[in-house]
Structure formats: C-alpha cells, structure tokens
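What you see is the complex with one protein chain gone and the rest in place.
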Amino acid sequence: MGLLDGLLPAYYESILITVGIYIILALGLNLITGVTGQLNLGHAAYMCIGAYTSAIMSMHYGMPFIVAILAGGLLAAAFGVVIGYPTLRLTGDYLAICTLGFGEILKSVLYNVPAVGGAMGLAGIPPKTTLTIVFIVMIIVIISMVRVESSRFGRALVAIREDEIAAECNGINATKYKLQMFSLGCFIAGIGGALWAHKIMVLQPRDFGFLKSIEILNMVVLGGLGSIPGTILGATVLTSIPEILRFSSEYRMLLYGALLVAMMIFRPHGLMGGVSFNSIAKRGMRWLKPGDKPDDKPGQKGMGG
Amino acid sequence: MPLLELNEVTIRFGGLIAVDSVDLVIEKGEILSLIGPNGAGKSTVFNLVTGIYPPTAGTITYKEQRLNGKKSYHINRLGIARTFQNIRLFPELPVLDNVKVGRHCRSKASVFGALLRTPAVKAEEKAIEQKALECLELMGLDHKKDEAAKNLPYGEQRRLEIARAMASDPELLLLDEPAAGMNSTEKKVLVEKITSIRDMGLTVFLVEHDMKFVMGISDRVAVLDYGRKIADGSPTEVQKNPDVIAAYLGKEVV
Amino acid sequence: MFKTKNLFLLVTFILIAALVAGCGGGQTADKEEGGGAADADVVKIGFLGDLTGDTAVYGQNTLDGMKMAADELNAAGGVLGKQVEIVVADHRYDKAEAANIVQKFINQDKVSAIVGDPTTGVTKATAPISNGAEVVQMSAGATGLGVVEIGPYVFRNTLLDTVGGPATIDYMINELGFTKVALITAVNSDFSVGLSKIFKDAITEMGGEIVIEESLQEGDTDFSGQISNIKNKSPEVIVYSGYYTEGGLLMKEARKQGMADIIMIGGDGLQAPTFWELGGDAVEGSISYCGFSPEQPTEETAKFIADMQAKFNKEADLFNAQGYDALKIICAAMETAGSADPKVFVEALAKTKEYPGVSGVTTFLENQEPVKSPVYLLQVKDQQWTLLKKVPVEM
Partner (left out) sequence: MLSNLLVQLINGIALGSTYALIALGYTMVYGIILLINFAHGEIFMAGAFVGLMLVTVFKVHIIFAFLGAMLFCMIMGVIIEKIAYKPLRRSTRLAALISAIGVSIFLSNLANLVFGAKPTTFPPTEEILFKIQTYELIAGAQITNLQILTIVTSAVLMVCLQYFIKKSRIGKAMRATSQDYDTAALMGVNVNRIISYTFAIGSSLAAAGGVLVGIYFGVVKYNMGFMVGLKAFTAAVLGGIGSIPGAMFGGLLLGIGEMLAVALGLSSYRDAIAFGILILVLLIKPTGLFGTQIQKKV
C-alpha cells in the first residue's frame, strides 16, 4: 500500500488525485505556452494519446503500471515531434489554431477506430492510480521543471519567448529547442493522461476535446504564465473551485466564466506571474519549496488502491 | 587573409534593392565603421552577415567559410556576435541571465543533462555564471545583475547587449548603433569599452550615425548610400570624399 | 512588494470563499424543497448527471423526473416515514468530476443510492466506485455493454437495445416490407454506435439490405450532405440509431430535399416531443420502440404525463420517465426491505419484479439486467406517439 493512500477521506483523496494530475498536465503546458510562449490549444490531445496508450498497455499487454505510464508519455512525445516539426515554424495564432486543429482531428479519428472502441471508448482500465503515485510523479515533474527552468535549456526557451531573432543571434537553434521543449511538454501531458486513464477507468474521445485543453490553459494563465508555483496554484484553484462551487450546480459554470474575465482584468499576469521557486526561496519562504515537507520522501511505491 | 569578406552581396525585398553588390573586407583586429544616411542598408548588411536574411546574390566569407545559407545560431557559434539597433534584450529575464544566454553556443548541456543535473552540468553552469559575471564587469553592469533587463536605463541596456554578445567569446563583434540615444559622458565610456574590447584581440564592425563617435574610434570607415558602397578608407579620406559629402548633404551639391 | 502580492492572494481567496459560501447557501435552500427535515429524518439520493455540458439535456430531464418522484413520495409521507432528499451535482460531462462527485455522495452526503448518469461512459467511470463502497447506483439510461457486470450494486433502468432493436427491425422487414435500408449512426454517441450494430446485425439476419451507411456527429445541425448521399441511393427507409434532436433534423432535411414519403425507424432515443417539434410534419409516420405506450397509458403513465405538464410545463420525455422510475424503484425496494441501508435493500432491489413504472413494466433478471415487457412499437401520428404493436419479451 502506498504511504499516502487511505489517510484522507476518500472524497478528498479523489479530489487530491485530480488536482495532482491537473498540476502535472498544467506544468507540461506551462513549459510550452508559459516558458517558451508557443500558444498550444490542443494540449488535451497529447493527454489523450498518453491515456489511450497506457490503457492499452495495461489492458491488452498486462504491462506494469510504470511501463504503461512511460509508454503513454513516450508516444505522446513522439506525436509531439511529428506535429511539432512542421507546425512549430508557424508563429502565434497560426500555431495555436494548428494545435487546436490537431486536437479535433485526433478526436475525430478516434471516433472512427473500432480498435479503441470508437465513441464507446475503452472501459475496464485497472484503477492503479493512487494518491501516492500521483504525488511521486507530481514531485518528479515539479523538480524536473524547476531544473529545466534554471538550466541552459530553460534560459534558451525563455529567450525564444522573449525575442526569437535575438535568441537565434545568440546561438540558440530556436527550431530545435522548440521541438525538444514541445515533445517534453507532450511527454508530461502523456504521463498525466496515463494517470488520468487509470483513475477514471473509462476513456472516450469526447473527454479530450477543446474544452479540456482550454481548462488546462486557464490553469496556467490564471497561475501566471511561465511561473511554476503559479501553475501549481492555478491548477489547484481551478480544480477545486468547481468542487467548492459544487452546490451552485446550475450557476457554477456561469460563475467560472465570469471569474476568468474578472481575473484577467484585475490581474492579467495571473496570481503569481513572474514568481519562481527560486525567487520564493530567495525571500526565505521555505515552506513553499518542494522537498521541505515531510511527506516528500515516500518510502515505497503504492500499488493499487 | 581578411576575417570577413563580402563579395558583391545583394539583397532584394520585392522590387527594392536594399543592398546592391557590396564588396567589403574586414581585417582581423581593426575597428571598421559602416556609415550612411537613413535607409542606406547598413543594418541590412548586419542582418546578411548574421544570417537573418539570406543574400539574393554574392558571397559572404568568414575565415574561409561561406556564410551564405547558414543559420544565425550557427554563425554565432563560428565566432560572430552582434547587438541590435532597436535593442533586443530578453526583457523579463534578469540581467545576469541575459548574459548567460549569450554564452549558449559555448556550452553544451542537453535537456537530459538539465533534468539529471550531472556534475558535468553543474560545473558547466558554474563556468557560465563566471563568464557572465566577467562580461558584466567588463561593461560595468555587475552591480545590476539581478535586475530585470527591462528595468535598466537605455544606455545600460545598450551596454548589456554588448555584454551578452561578448559572452560567446566572439572574434568578430557587430555593433548596430551602439551610441544611439546616449549622452556625451556615456559615449565617452562606450568608446573606452569598445577600444578595450579591440585591445583584447577582437575585431569590431559597427554601424553608427554619430560622425564624431565614428571618426574618433574607427580604423577604417565604409559608406553606404542607397544600398551601394560609395567610399571605403581611413576616417580622414572618407570625410573628404565628394560622393560622401553629396550623399549626406544632398545631390544638388554635385 | 512581496507583501502586496501576499495580500492580493489572501484577498482573492477570501473573495472566492465568500462567493462559494454565498452560492452554497442559496443552493442548499433550493434543493431541500422536500422540507427542511433534519439529516436523520431524510433519505438522501444522489443525482449524478450533466447539467451544463454536452449532454446537459439528458441530465436536466432525468433530474426533473427525479424531482417529480421525490415530491410525490414526500407528499405521501416519504419513504420509511422519512422525507426523500435529492442531492444534486453537475459533472458537466467530465468523468474526473463525476468520480469526485460519487466519492462525495458516498463519503460526505452519505447517500443511500445514486441515480444517474444516463450515459454509459460516465456510468462505467463511476459505478465501480459506488459498487466498491456498497452503495446502490442505478443508471437511468445507460444501454451499453458491461454496465451491470460491474457489480451487485449496479443497476440500470432502461429498455435494453438488444431486445427492442431486433423487434423493431423484424416489424420493419416482415410487416412493412422495407428491405432497402439507409443506416445512420451518430459516431460520437456510444448509444448510437452500439444500437447501430444491433440494427445492422438484425437487418442482415432478416434478409434486408443496407444500401448506404452514413454517419453524423451528435451536436451538428447540417445534415444536407448525408441526406443528399442517401437520396442518391434511393432507400425505402431511414434507420437512425441516435437521439431525437438529430433524428428530427434529419427527417426535416430529407423532406427539404424532396424525399416525400420516406420514414425514419429508430430506437427509444427518438422518444421525446423534441422529435416532432424539430421535425414537424417530416417525422409523421416514423417508428420507434419503447417500454410504454402513451396511447394506452397505465394509470401511472397518464398521471405522470399530466403532472410533468403541470409542474414543469413541458411534455414528458424518456429521460424524465426513466429518472422518475429509477428513484421510485429504489424507494420501493427500501420500503420492502424496511431499510434505507444499501447493503440491506440491495437484495430487495435485485428482486424487483414487474414494477409498474411510467417507462414500462420493469423486472430485474438474475444478472440485474432490466427487462421491460412488453416492448411497444410506436408511430408518430398527428405529433403523438401512437401504438403500432405490442411485442412480448421472453425472459
């Protein structure tokens, strides 16, 4: 059994798992859109690829969960390369609409492939995603993102976002870096999708539509583009708000829409725009730094719940 | 053997010939200035050399290598670094990180290296920081290393661009109007800095409007007008050249 | 500078919290329309459905039916002497949210049973959770494969397509004599894809011929292309496996393009007034199967249709009826077992026999599958479903 599983009431555990998965997904998108500035409106497509791949791996080939997760991430990354290679030379909104288009195409194709169940989708995926596993993966992804951010690679990505021509003139092969970044972002999305698949147990193409991509994008923008703590906060807030607003059933999405507008007007750079873990650390805010919490060192992997 | 050689280089934008079969030679260790009226094609020459535009005709050779068709990042790695007329820093990044980016082509940690943070990567990162600090010190900006580049005053932003370019250990430094918008004290400092850069063994190729600045610093001056080179020689020779005077004061003088 | 940032975050959270508190308060009052009884005196039943997403229309209608049932029960003294309270939650067709909701129903609200979701996908994503927690979940509409197999606490109240589909095709081929068929599927609807397969097998088995297969997307409105293709192949009948919205639009388009006499044959997905509201004269003569007949209504059905009209000012549809029945069947089982504890009343529920619901007479088989017998074949005449044939079902 996992270290964290069963400590909390099942409802909270379920929400925390969802939050964790969304943090992972949002961090992947933050790398693409926040750090490198390439607007991606089709992030859910890569999540979808990861989810389907891992589900097939678990169900048809009986692979261990870790293999299924990695396979999901890798195939999503491979698709990221295939899609990214021709499209990443487009800029701004043209890239955005291409990523959106790919998402819709993928959905449309999945409806027509009987091998993955068409509209009925895949069902009976073993529920292997536990809070412990999500937490471990999330911590790994957060640490990776922090490391990327403060590396030569991360600086190159920000340079591309800030001024692509100046970046090229300073020795950065923008096309190559964008492609690497895009596939890394897609890899993370694929992993998030794999965790999702093994929590929800059922996959249908319509779960991964444009709205899902927008939902993840909202998390990144709300938290503050390019800011890792911001993205984590954004994912947490936006995943919990609908849960908190649960009782206003009919008015919930109405409020959600209004909240987005208000947020952008009063705080266009997001809740924590420009805040990084390093800057928090520098200010002595040790309690927000990853690795400080006692639960950060899980002794063993949780299997099954 | 010259360091950089432009041989009948031409570029056309639609019907407009921005640079018209220009020949230009830069020798190692000199300071060459390219001057000319507005729209003469000076910055375009820089953009051709740094691979932003591919030339329509002609060849550009750097240390016996053809630069035609090479990408900007490749050219940077070969040892050419530049600044921009309309400052192109990475505004949201801190000053130090701007310079660290400049070191990019002289370091090699990959994505995986960044993720694993191997000792080699850590050592490289340290070296990058060291180099970046040196460059900042050289341009007198080390006390501002943690500030966001966008918050620097104009003159310091120009100096930061030079620091960033220096971080890649270039042999040839292209400076696009480095003195623009500076007051005379700042210019004086800048002249010192550029001269000391040349004394470090670098070759400096600059585009400038300010005649006094150009004449004071340059070993040689070339003049462009309507995309054509109309003069090339020592500052005093160029100042006396009737074509140059005509280009600056108007055709009716001729 | 950092302080202002902190302050801002604080203010944001307070605002959000206030917002939540405000809304929460308003809604709680709203949903306790059965009377403000204390927790111990109510039987809580969760409604799991989509109120704002792609499938909102099915969710909203199921909920309306459930509200009707709860009101009636409460007016008559409730269940086991307690008031019935519906706990409402919207998952906007997001399975992650649906899973969270079910966890909340079970652990926070401590519901006795969950009614919902009409779609097979969400049911499959949530039923394993309720089954694991030993709480009854009854889907009011999921017709796909592999639902009740999830476990002993999972039920569904719907007419199974494997029963109604072949009966309808049999009537079409052997009594109406239509053999050249155009089959249309809504590719993004699991219900339609499943039913199309049943239709297709039945057609080929009984000697019919599918001259053209077309597909559409649920939610689209432009079917001119599909109809043009179909017209080109001149079939004798259009068989459509999806829901009423697209069904009505398809027939309207067919008339527009001059296919004057062709009729549509479909599943119980066509069972809603929307079908002729959208299709108008074009759907006259169309046939579908269903678990009940409004023309020869049982007492319950007649009353239900009238009450829906009175309470919500709308004509009852299939989802209204299935939601209504689901809640009542569960409550009846509670009465029989004398307990609102799912571990106790689940046995009584599984033994439900010939329950006279408004969506048909329901019996649960050994494997929990529902059977509604007889199956009624209905035809649209003067914008009403009229009885064509009763087909008894062998159990």
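Letters A, B and C mark the chains in the order given here, with residues in each chain numbered from 1 onward.
Following the convention adopted for this analysis, a contact is a pair of C-beta atoms (placed from the backbone, for glycine too) under 8 Å apart; a residue touches a chain by one contact, two chains touch by 3 or more.
Worth saying up front: this structure is predicted, and the values here are computed from it rather than measured.
Asks: Which residue, C:G219, C:G338 or C:P356, contacts the hidden chain when the whole complex is considered?
Replies: In the full complex, the listed residue that touches the missing chain is C:G219.
Asks: Given the contact definition stated above, which residue among B:V25, B:I52 or B:M211 touches the chain not shown here?
Replies: B:I52
Asks: Using the touch definition up top, pick the residue from A:L8, A:L90 or A:I143 that touches the left-out chain.
Replies: Reading the full complex, the residue touching the unseen chain is A:L90.
Asks: Could you tell which one of C:V84, C:V187 or C:M308 touches the chain left off the display?
Replies: C:V187
Asks: Considering the entire assembly, which residues of chain C contact the chain that has been omitted?
Replies: Touching the missing chain: residues 51-52, 54, 56-57, 59-61, 185, 187, 214-217, 219-222, 224-226, 228-229, 232, 245, 248-249, 252, 255-258, 274, 277-278, 280-281.
Asks: Taking the full complex into account, what residues of chain A touch the chain not shown?
Replies: Its contact residues with the unshown chain are 33, 39, 86-87, 89-91, 93-94, 96-98, 100-102, 104-105, 107-109, 111-112, 165, 210, 214, 217-218, 221-222, 225, 250-251, 253-254, 256-261, 263-265, 268-269.
Here is the rule we go by: only the chains that are shown with their structure count from here on.
Asks: Once you draw an edge for every pair of touching chains, what topology comes out, line, ring, star, complete or other?
Replies: Line.
Asks: Please list the single chain whose C-alpha centre lies closest to the global protein C-alpha centre.
Replies: Nearest to the common C-alpha centre lies chain A.
Asks: Of the other chains, whose C-alpha centre is the longest way from the centre of chain A?
Replies: B
Asks: Counting only Cα atoms for the centres, state how far chain A is from chain B in Å.
Replies: Roughly 41 Å, centre to centre.
Asks: Centroid of chain A to centroid of chain C, CA atoms only: how many Å?
Replies: The mean C-alpha positions of chain A and chain C differ by 33 Å.
Asks: Using mean CA coordinates as chain centres, what's the chain B-chain C distance in Å?
Replies: 71
Asks: Can you list the residues of chain A that touch 2 or more other chains?
Replies: Not one residue of chain A touches more than one other chain, so the list is empty.
Asks: State the interface residues of chain A toward chain C in the complex, per the touch definition above.
Replies: Those in contact with chain C are residues 9-11, 13-15, 18, 21, 111-112, 118-121, 123-124, 127, 196, 199-202, 204-207, 237, 241-253, 255, 259, 267, 271-272, 275, 283.
Asks: Can you list the residues on chain C that touch chain A in the complex?
Replies: Within the complex, chain C touches chain A at residues 2, 5, 8-9, 12, 16, 19-20, 23-24, 26-28, 31, 51-52, 54, 88-90, 92-97, 99-101, 103-104, 106-108, 120-122, 124-125, 128, 133, 144-146, 186-190, 192-194.
Asks: What residues of chain A sit close enough to touch chain B in their complex?
Replies: 144, 147-148, 151-156, 158-159, 162-163, 165-174, 180, 184, 226, 274
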